[in-house]
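So that we are looking at the same thing, I have put the structure below in structure tokens.
A single protein chain has been omitted; all remaining protein chains appear in their positions.
Our next item is subunit A:
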């Protein structure tokens, strides 16, 4: 069953296409990464899928309902969203912020304790939000987005500007949610992040999907057909993967001459550059 289905979506702002003929689907239980540089159209797509804006043409459905229906309270109970411009109430404590969301989602009191444990902030619950670090704020915002244990979670650049420790906290939480059945739609320009947690990724550039697949598949597709060999005398060489190379490597191995042997696998960042001809910004 597909949780998200997008068909030929186009969104035009003025005379510029923010999205152009975008199609893909996300099955239940997947962590799907939408990758691209700033301004590629990632946030626009999240806004379409959460009924904040309408597409110029094409169709999008979420939970088998047209995306425009996502403004209904019953649908909003089913998804959570964390965007780079989500906000918190600065004069309230972490607990008071979560209390608001608990009541809006009509949840039991225990949901606050549970979500605070999940984002590892149980000891900080009485702290005012205005006193929190950026990383802690991001974790509180994640807690607000997932307090109702949504079936689908939209994350727009969830770890942008976070240090590795805080990013690791967020990744751990996302994996936990996913293991418990939450489908995650993640946008990022951080290729390493996508590689680390996504089951499948789509690379978006200038409003169009350039490629789509699992990080493993994409790497395989774009792998250079060579093997790198480093000999014990420090000499390195790149050889084509064929029968002749296999014989050569076997001979070196018999003589104990090989120090390191690896296939040359591109990162998602390399694939992005190869497909778009531009660096990520």
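Here, contacts are C-beta pairs under 8 Å (C-beta built on N, C-alpha and C of every residue); 3 or more make two chains touch, one makes a residue touch a chain; residues count from 1.
The criterion applied here is as follows: contacts and distances are computed from a predicted model.
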Complex member absent from the view - protein name from UniProt, among "ABC transporter", "Sarcosine oxidase subunit gamma", "NADH-quinone oxidoreductase subunit K" or "ATP phosphoribosyltransferase": "ABC transporter"
Which residue of A:31, A:81 or A:155 touches the chain not shown here: A:81
Sole contact to the chain not displayed, among A:9, A:22, A:144 or A:271: A:144
From A:15, A:73, A:110 or A:233, residue that would touch the chain that is not displayed: A:73
Sole residue of A:47, A:139 or A:219 that reaches the chain not shown, by the stated touch rule: A:47
In subunit A, positions touching the absent partner: 47, 50, 52-54, 73-74, 76-77, 81, 83, 85-92, 96, 99-101, 103-106, 141, 144
